[in-house]
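All protein chains but one are shown at their positions in the complex.
So that you can tell them apart, the chains are marked A and B in the order they are listed, and the count of residues begins at 1 in each.
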Amino acid sequence: MGKLNFIGRMSTIVCLSAGITVGGHVAANAEDIVIWGGFPELQGYYERVAESMKSTHPDLNVIVEPIGLRDHEKRVALALSSGLDETTVFELIGSTANRYIVNDLLPSAPANVAGFVNNAANFEPFFQEVAAVDGKVYGVPIFRGQGALFYNTDMFAAAGLDGPPKTMAEYTEYAKKLTQRDASGNPTVSGWSLRLSGGGGGIAEKFWINLHQFGGSLLEKAGDGYKASYANDAGLAALRQYVEAVSGDKTVTVEMPADAAAFQREQTAMFIRESWVIGDTAKKAPNLNYKTALLPRGSIALPVNLYVAGGSEKAQKAAWEFAIEANKPEHLIWMLDNVGWLPNRSGVDYSSVTTAKPQFSAFVDLPDDYAFFTLPSIEPINEILTRFAAKLTEAYADSSLVGNDAAMMAVLEESAAETNKILDRAGILGK
Amino acid sequence: MTVSSNTRSRRKNLLLDMMLFVICVLLLLPLLLLIANGFKTPQEILVWPPTILPKDPTLENFQRVFSETPLFRWIFNSLSFALLSMIAIVITSTLAGYVVAKFQFWTINVIFTLFLATAIIPFEVYMIPLYFQVKALGALNSIGGLLIGYLVMSFGIFLIRQNVIATVPDELIEAARIDGAGEFWIFWHIVVPLLKGPIAALSVLAFFQAWTTFAWPIVVLTRKTAFTIEVGLANFQSAYTVDLALLSAASAAVMVPSVLVFVLLRRSFVEGIAASGMKE
Partner (left out) sequence: MSSALVAAPNSNLEGKDKVSRKKRFWFAIIAILPTFAIFGWVRMFPIAETLRLSLFEWNLLSRNKPFVGLENFRELFQDDQFLDAIINTAAIAFGAMAVTIPVSMVLAAVIYHRTRSRFAGFYETAVFIPHVVSLVPAAMAWKWVFDAKLGPLNRLIVAFGGEAQPWLFDPVLSVICIILLVSWQTLGYGVLIYLVGFRNLPKSVYEAARLDGANGVQSFFFMSVPLLKPITLYVSVVTLISGFNVYAQAFILASDTQGAPGRLVRVLVLDMLENSFQNFRVGYAAAEAVILLVIVLVLTGVQFGLLRQRGRK
């Protein structure tokens, strides 16, 4: 019975090893705080903040545990709904945190923290609003995702263009000039890389960014609720631009490589993306010549805040102090420089970074009328985006829509009806 | 056997070997690319189409993986978890699989149907109530908590059942009963020896099921030191990008223990079958 002996031998080894593993796991003590993030690239930043707290809190033990965004959101949902044992600092997008707050699963910030957040010298009203619910502060703003145009200066020069496009009409015009084609006319390098396929709501989010440049919005406030607001001229203009690009001018195709990787490989001349692309490009394509530019009207801004829950009062106090410490200018400058996410705190001098890496200036040096929008904090937001994305993917690939405004409008109207149905079901459809 | 038929069969075998070789290489091709990726610089990994062999091979990814992450710790955690789960599953499945194959009572049939039906619902879907159960036990972040989800395996019971049906004749069991053998004696001394092959296959499947599982450990384990390999690997993906070079290096490194375990288990079951070669 060689087999059974083998199992016997293995089980001895395992029982020994399991003993060690379980024994090695130490229960959390009062001075432990755990940082849960959805952006693994920020690990170094949080460790740095923890390090600088060492002098004032010698006993404090900060455990930084980031994991990919999707998995992070799942574990937060499970942990918060089943009760927390240890003090945890949560890194959450404002619209995501909202649902935990309205269900009483995240406590509001203590007075001193609320004072820090509400201080006009620290944060712009936009960020204060996202950190609060019904005027009460729950989170500490930290960084945000924000878009800008990235463009390849070599390709622009080769096409005889000496600056970035300034209007949406110019985007189309530039894309035509920038597209490189093979002998049979098929594009080999896209003029303007658009998000045309892939998983989830990202497609709709990117559409929204373009729609915003035409003065439109996916959803608008109506009374106490929301309603779809893209079945109109702005929506049509945005969709028309996509359809023309794919099936009319063929400046980009669905199958072409896209996004940051395509830009870094010089397979596209320009695209709209967040600031992390700068750090990523420095690592993967350090010799790429590119610049960034403001978008014609404004950008999406997805603010991420820090929230605290669970554990002893003493540890919670330390956790809130951590959230404030994380907003120290030196740490924020380090984050912008080394990670590439944009800090939210005002009054910090980022010029040392923007001089060395001028690409950041289109993210931090903004005109006063630059218009931001963000995803509304409503429960079905993801469902709305995902379902609209499915409709958009089909429309982008449908060459029969070229030049047919009525058909495009029909697509938008059908989607808008679906969006409104979802809002209605959630009880938040405005009239 | 004549000489000509001997050479003909040898030629035929050579042909079969060549065919198998080509198939194996085709199946391994994506993995070869993965391993090659582990040796590439971040710039080269971006090249499209990918280079098969790294132009400028570097060990930096491997160095970074081993210095920046507790990879050995993760491998150790995965190994303990997978072995414990394997043992639990082999025991529960062999007993239950034999019973559902050879004991035709309606109660037992209903139980078997229930076993199999639970395999239809994806784990990810009922993970939420299970998580609450494990949390109530205070078993988060421990091998024990992980194991709770992996003590039994519907397909394991089913596998043993089918193999009992295929290879254990009723007459053998009847004969033993007539000789006055107890039911447990029959199971241990007659059935188990005939099932060495299937049990070994089950060990392989159970081990690697635990080794590769992701959905359950990612919610039960929140401490980096308690991670299993698959959860650890997820850390190389940031919100919008994947550090493909690092991820590939780590995956390639992890393939070493995987292959080792498979070869070890395989050797033990091939030998096990050879030893039980009494079945003519």
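The rule is short, and it goes like this: a contact is a pair of C-beta atoms (placed from the backbone, for glycine too) under 8 Å apart; a residue touches a chain by one contact, two chains touch by 3 or more.
None of these values were measured; they are calculated from a predicted model.
Peer 1: Which candidate, A:Gly83, A:Gly163 or A:Gly198, sits in contact with the chain we can't see?
Peer 2: A:Gly198
Peer 1: Under the stated touch rule, tell me which residues of chain B contact the chain that is not displayed.
Peer 2: 13, 16-17, 19-21, 23-25, 27-31, 33-34, 37, 48-50, 92-93, 95-96, 98-103, 105, 107-108, 111, 114-122, 124-130, 133, 148-149, 151-152, 154-155, 157-159, 162-163, 165-172, 174-179, 181, 183-184, 186-187, 189-190, 193-194, 197-198, 200-201, 204-205, 208, 211-212, 214, 229-230, 233-234, 237, 240-242, 244, 247-248, 251, 254-255, 258-259, 262-263, 266-267, 273, 279-280
Peer 1: Counting contacts across the full complex, list the positions on chain A that touch the omitted chain.
Peer 2: 73-74, 77, 80-81, 99-100, 103, 105, 195-200, 202, 254-265, 267, 379-380, 382-383, 386-387, 390, 393, 397
In this text, only the chains that are shown with their structure count from here on.
Peer 1: Flag every residue of chain B that touches chain A in the complex, lowest number first.
Peer 2: On the chain B side, the touching residues are 42-43, 45-48, 76-77, 79-80, 83-84, 87, 90, 128, 131-132, 135, 141-144, 192-193, 196, 199-200, 203, 218-219, 222-226, 231, 234-241, 268-269, 271-272, 275.
Peer 1: What residues of chain A sit close enough to touch chain B in their complex?
Peer 2: Touching chain B: residues 1-4, 6-7, 10-11, 13-14, 17-18, 21-22, 24-25, 34, 36, 38-41, 63, 65-69, 71, 74-75, 78-79, 82-83, 257, 260-261, 264-265, 267, 274, 276, 280, 283-286 of chain A.
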